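Worksheet for the structure shown next.
Note that one protein chain is taken out, while the other chains of the complex remain in position.
We just call them A and B in the order they show up, numbering each chain from 1.
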Amino acid sequence: MMSKLTNSPIRFKVPGYLIGPILILVAAMIYGSLGSEYFLQPASIIFNTGRYIEIGLLALALTFVIINGDIDLSVASTLAASAGVLAKLFANGVPIFWCCVASIFTGFVLGLINGIIVIKFGLPSLVVTLATLALYRGLTQVMLGDGVVANYPESFVGFDQRLLIGGNPGLPAPLALFIVASIIFYYVLHRSNYGLKNIMSGSNPSTSNFSGISVNNVRLVAFALSGTVAGICAVMITSRLGSTISNVGLGLELLAITAVVLGGTDIFGGRGAVSGTVVALFAIMAVREALVIQDINGQVQDAAIGLLLILTVLVPRIRSYYVDKRNRKKRFNEAQAKA
Amino acid sequence: MDHQSGLGEIVINVLECKSLSKWYGEAAVLKNVDFNLAQNEIHAIVGENGAGKSTLVKIISGLVPVDVGTIKFEDSDRTFAHIREIQNSGVALIHQEPRLFPDLSVLENVCVDYQVRDGKSKRFNWKKAEEETKELLAQLGCSFSVHSPVKALSVADQQMVDMVSALRKKLKLLIVDEPTASLTPSEVARLFATIRKLNASGVAIIFIGHRLEEVLEISTRITVLKDGEVVAVKKTSETTEDELIRLMVGRNIAASSTDSRSSSKEVSLKVSHLESPGFVADVSFEVKKGEILGIGGLVGAGRSELLETVFGLRKRTAGEVVSSNHGSIKTVKQAISARVALVPEDRAHNGLFLNRSIGENLVITNLNLTSKGGKRNFGKETQIANELIERFRVKLSSASQLVRELSGGNQQKVSLAKWLKQEVEILLIDEPSRGVDVGSKSEIHQFLNNSAKDGMAVVMVSSDMRELIELSHRIIVMRNGRIVGELSGSEISEESVLRLASGLATAGKAN
Partner (left out) sequence: MAVQLNSKITYIFKKREFGIFLFILVLLAVFGSIEPRFFRSDNLSAILSSVGILMVVGAGQTLVIVTRNIDLSVGSTLGMSAMVMGMVARENPDFPIVGLILVAMLVGGICGLINGYLVSYGMIPSIIATLGTLAIFRGAIFLVSDNVQIDPEDVPKDIISLATTSPIGIPWLLIFAFLSIILVWYISSQTLLGKRIYAVGSNPEGAVSRGLSFNKITILVFVFVGVLAGLGGVLYTARYATINPADVARGLEFDVISAVVIGGTNIFGGSGTALGTALGCVLIGILSNGLTVVGVSPFWKACATGFLILAAVAIDNLVRKRQEQNFLLAIRNQRVTK
């Protein structure tokens, strides 16, 4: 009768939410390598990971927010504001290291502000972060105006092209960072008390409160985390681009949310996995790069991802609809046969 | 199709249901149910929670499709009819919680599903509709304005709005599903008068009730359901409450006697002058070690809110809660560390995580035991979950099963068990046997009795009079957020509790 808990990490079956992204990943890799022999070459991958990793990190943090039943539309604006602080301080002669620290701290504070407004006033996070999306972007524009901040030191620029572990081919630094981050996020979500509380309070906030979990604290931490990660991404993006303008990272929030949802996290909260977000990110990366090789426009690449997003949600629903229908029919026939 | 009833009169059936069956997932909720309804009768359906009453009327009113069987309404086949077709043919269902639109006005609520059929004008005539609605409301003795938003009305008034929207169509069959649960006696009287009047004017009525005395008062015929099957159809004049209970339960319930042991003198929890605006007003009581304190009252009297306030879940404006061993309790965290546990009434919303596994549900309150430095230990989690599952004899296929898939009784056991890995000194339990099968119910009662014997202080809210009276050593009765009386020993009787609860007697003069 008794058996083990499923939440034990040892599981040999591929969970349902991974099937869609894995299929997409494999299909895109095949399609890409048909298009160009260089597609699966390490060098090609290395030079392209940088900008996806920023989306990936944002998506990892958003996974926590969305599992909680909240959403943070302001991540890209938070990133911009953090980058703005970094740039402004650098332009005023602050050493680059302290600029980066300030950037990350800014992200943390802005995320915290989101959380506090949502929780203290009991407002829907969708609306609050829509407001701060405008607000934080506005602050960036106020800070930077039309200007460009550039001339960052050599040692700071080009983080994404740096290789770890030996020479060429090696592990690109952003990818390494992402792998480490994924492992940390995995442990936090699936193996720590905080992760369990996070999932449970998204699954049923009222029962969580009745069980002694302070749901509001759990949510606040997730918002602060999302802000902090946006701050870190601000440093990465500044290093990668080597300059800062006020519309840095515009629209990244939608890409990050897409990665989270594609990875099987329930938009209404209570269900989700770090592995889903990670695989979904790589799937998005493979699809885009495969299309790039075929010389297909970026807007159409977005459209392909949008289509895949809808299909991954739609196909299982259609399937369960027909399974239900078949079962009903079977029962009806059985009863008819008996009668 | 006509058939002879016992007394020889000809009965015309408006509704004939033949061998209805319905599954939810793998669980059969209705098995081969036959149900006939004559035009002039008020037909009650009784049965325990989970017997299939609500499912049956949902099928009849078209809310859920039937899997197997046939439904005939007024000689036409309605088995697979769309809900709108069924409603337009004059069938209406009124729920315990009225299914209204809180943001819309009374008039809009009444008219929202109205079909404009007049060939002359395609525009909906709001003026005419307003006149009609006003008239119907007046007939039912309602005085509220048709323009007030429904969210500003009491539950009883909302039911009347529901009724009026049914009456605006040519009503032939009215189904009322546990309508009296949250009504005051005068509101119940108004509702029953309305039902009788409708019945006299030719509307067939199906009445689902859980208070048997009400069922016996209003109905002319009674169908008893048990575990999704019809076990008896009785004329009301030829049956008794005892017989109905026996049929519903399937065996005689021996009144389990409360042992006359006196609980210890030692106070475990003291609540003084507790105040939570809108729900709890100046409530003071204490509960001793080894005592089961019952809290009686009508639904909406503020009993659940009282427990929640004691547990630190609700904002309080005055008063204090003191555990004699652990001091003052203000927040849930303090309550839990003072070894207080709350098993709420609404399992689905407050007690359980339906979409998570049984294991996770049991572990969430025991994280201090299963983890170290915030890191989960799956081995310990499994061990604790299995231990609780065994101790409470939860029937399941595996601990990774979702709680949603368990029966009501087993769900209630999980909701209770999650607290009991660690020592509980004060158990607050709200409606311990709501939606619970008979077997689990007696297991839960046994558990409460034994725990009290072992020195636990239990505060129990229950609307089930038998449960309240059999288990409690002492009963306090609430009305409109206040304590209106306390009963102990020989003062405890169903009547005395009801009189206090409905305001017919004042404190101290219960009998």
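Keep in mind that, in the parts below, a residue touches a chain if its C-beta (ideal position, glycine included) is under 8 Å from a C-beta of that chain, and two chains touch if they have at least 3 such contacts.
All figures in this text were calculated on a predicted structure; none of them were measured in a lab.
Undergrad: For the chain not shown, which residue from A:Leu112, A:Ala176 or A:Val313 touches it across the whole complex?
TA: Checking each option in A:Leu112, A:Ala176 or A:Val313, the one touching the absent chain turns out to be A:Val313.
Undergrad: So one chain is hidden, and I want to know which residue out of A:Ala83, A:Leu133, A:Ala173 or A:Val274 touches that hidden chain in the complete assembly.
TA: If we include the chain that is not displayed, A:Leu133 is the one touching it.
Undergrad: Which of these, B:Cys111, B:Leu174, B:Val280 or B:Ile444, touches the one chain of the complex that we don't see?
TA: Reading the full complex, the residue touching the unseen chain is B:Cys111.
Undergrad: Suppose we count only contacts with the excluded chain; which residues of chain B make the list?
TA: 62-63, 82-84, 86-88, 93, 95, 99-104, 108-109, 111-114, 116, 124, 126, 143-145, 147-149, 151-154, 165, 184, 186, 278, 480
Undergrad: On chain A, where is the contact patch with the chain that was removed from view?
TA: 117, 121-124, 126-128, 130-139, 141-142, 145, 246, 251, 254, 257-258, 261, 267-268, 297, 299-307, 309-310, 313-314, 317
The criterion applied here is as follows: only the chains that are shown with their structure count from here on.
Undergrad: Using CA atom averages as chain centres, what separation in Å is found between chain A and chain B?
TA: Going by mean C-alpha positions, chain A sits 43 Å from chain B.
Undergrad: Looking at the complex, which residues from chain A come into contact with chain B?
TA: Residues 1-9, 191-197, 199-200, 203-204, 206-214, 270-271, 328, 331-332, 335-336, 339 of chain A touch chain B in their complex.
Undergrad: Applying the document's contact rule, which stretches of chain B touch chain A when the two form their complex?
TA: That would be residues 19, 21, 23, 67-68, 311, 313, 332-333, 335-336, 342, 344, 349-357, 359-360, 363-365, 367, 371, 374-376, 378, 381-382, 385-386, 389-390, 396-400, 418 of chain B.
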